[in-house]
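Quick one: the structure is below, and I'll ask about it shortly.
On to chain A.
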Amino acid sequence: MNTVTKNRALAVVASAAFGLAGMQAQAADKAEVIHWWTSGGEHAAVMEFEKAFDAQGGDWVDAAVAGGGGDAARTDGINRIIGGNPPTAMQFNTGKQFDELVSNGLLRNLDPLAKEYGWKDKINPVLLNAVSVDGHMYAVPVDIHSNTWLWYSPEVLKKAGLEPPKTWDDLLTDLAALKKDGVIPLAQAGDAWTQVLTFYNVLITQGGKDLYMKIIKDHDVDAVKSPEFLKVAETFGKLRDYVDPGMQGRQWNQAIALVIDNKAGFNFMGDWAKGEIDVNKKVPGKDVGCIPGLGHQTYWVGGDVFVFPKVKSKAEQASQALLAKVLLEPKVQLAFNEKKGAVPVLKDVSSEGMDQCAQKGLALLKSGDYVPSSDILITPDMSGSIQDLVSAYFTDKSQTPQQFVDQFAAIIGG
Partner candidate 1 sequence: MDSSVSVRDLRISYGALDVIRDLQLDIAPGEFLVLLGPSGCGKSTLLNAIAGLIDVSDGEVWINERNVTWDEPKDRGIGMVFQSYALYPQMTVEKNLSFGLRVAKHSREDIDKRVARAAEILQIEPLLKRRPSNLSGGQRQRVAIGRALVRDADVFLFDEPLSNLDAKLRVDLRVEIKRLHQRLRSTMVYVTHDQIEALTLADRIAVMQGGAIQQLDDPLTIYNRPCNLFVAGFIGSPAMNFFRGRLEEGADGVRFRGQGIETPLAGYDGDTALLPGREVIFGMRPEHLLFDQDAVGRPGQVEAVVELEEPMGADSLVWLTLGEARLSVRCGSGRRYRPGDRVPLAFDISRASIFDAETERRL
Partner candidate 2 sequence: MSDPIHPRGAKPRHLTPGRIGLYAFLVFAAAFFLLPFYVMVVTSFKTMPEIQQGNIFSLPSKLTLAPWVTAWAKACTGVNCEGIRVGVLNSFKIMIPSTFLSILLGAINGYALSFWRPRGGNLIFAVLLMGAFIPYQVYLYPLVRMLSMVSLYNTLPGIIVVHVIFGMPVMTLLFRNYYAAVPVDLFKAARIDGGGFWTIFTRVMLPMSGPILVVAAILQVTGIWNDFLFGLIFAGRDHLPMTVELNNIVNTTTGTKAYNVNMAATILTAMVPLIVYFVSGRWFVRGIAAGAVKG
């Protein structure tokens, strides 16, 4: 960034000195992009963007910030936007994370571009809805993820003489059997957000779509206090018995790696886990099994988007337009999402060449068996409170499901 800032500073000085703002139009088409795709698979995917962008005359300056499921990167980007030194583009998850930036007028309105390229007709409506505020488009979605799948190692199951589970009861039986065999039943990471993914998987696929929407979207306290939700809390609580002591300090990719290496039976993780599977030269759906949901098979739609902060320099604005266009080109979408393990955001992309898991996901999307991710529905603040609660519950066996339900109700109701 040093050189970038310097160059930009020089450019500003130059334009101020000569009043020739237009002169730099060709001079610097640099685009600094903040994102948090730092694991092996993610990195390979983001390189597709970089390649395509550079090929069309852009100059991608990579500003990856690792850590915290994007917390660090978001912090960095937001502070720079507030501080008047915004990046050209930055990654967000779908949802409310950038709402406040919009309401403070810090993000570029993408309606003109959307009109020019007809995005509003092409993009999957769930995501289009997620990037729009009051009908205006403020972000470019780049992928569709199902945030929580159940992954398993067919080899481990076979060795234990088990079949892939069909129901939650199956799963609990399998986990118990694996535990008896001395294998890690459930490879769980220690980071709180991964435990939250596990929880939502139980909520959505055991409790069902409606329960989820009532609680997360409508903040219906009665739904929280329903027997269905208590059942969810119980099931989620039972999973605590099947994690190993090495959970604490383990990261998500290490957790899925345990399944990939046949050291553990199961793992709950978003479909970006496929990136890790690819990197390990294994085939998703074959070497590592994927289940989009026990009970209610549901696609939990989330995704990544890019926002474009308002910038003054015409050259940078041009860069933003170019980048936005490139991100949504069908070819680029396919290449990126293949590596990323996600589904393209464009409706008309064919599913050909996609792996088994992606096919399963796409089928759910097409059949309407999907719900928006919780990020889209609740503020980061509430999301954080839920995360605290879920993680505390999951790591402390002394907490009862009823306690969990009561505290959950307090968050939703408060």
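Going forward, a residue touches a chain if its C-beta (ideal position, glycine included) is under 8 Å from a C-beta of that chain, and two chains touch if they have at least 3 such contacts; residues count from 1.
A quick word on the picks: all candidates are chains of the complex that A comes from, given by their letters.
From a predicted model like this one, the values you see are computed outputs, not experimental measurements.
> In this complex, work out which of 1 or 2 touches chain A.
Here chain A touches candidate 2.
> Name, in rising order, each residue of chain A that touches candidate 2 in their complex.
Listed in rising order, the residues of chain A that touch candidate 2 are 1-2, 5, 36-40, 43, 46, 62-67, 76, 79-80, 82-85, 251, 253-254, 257, 276, 279-280.
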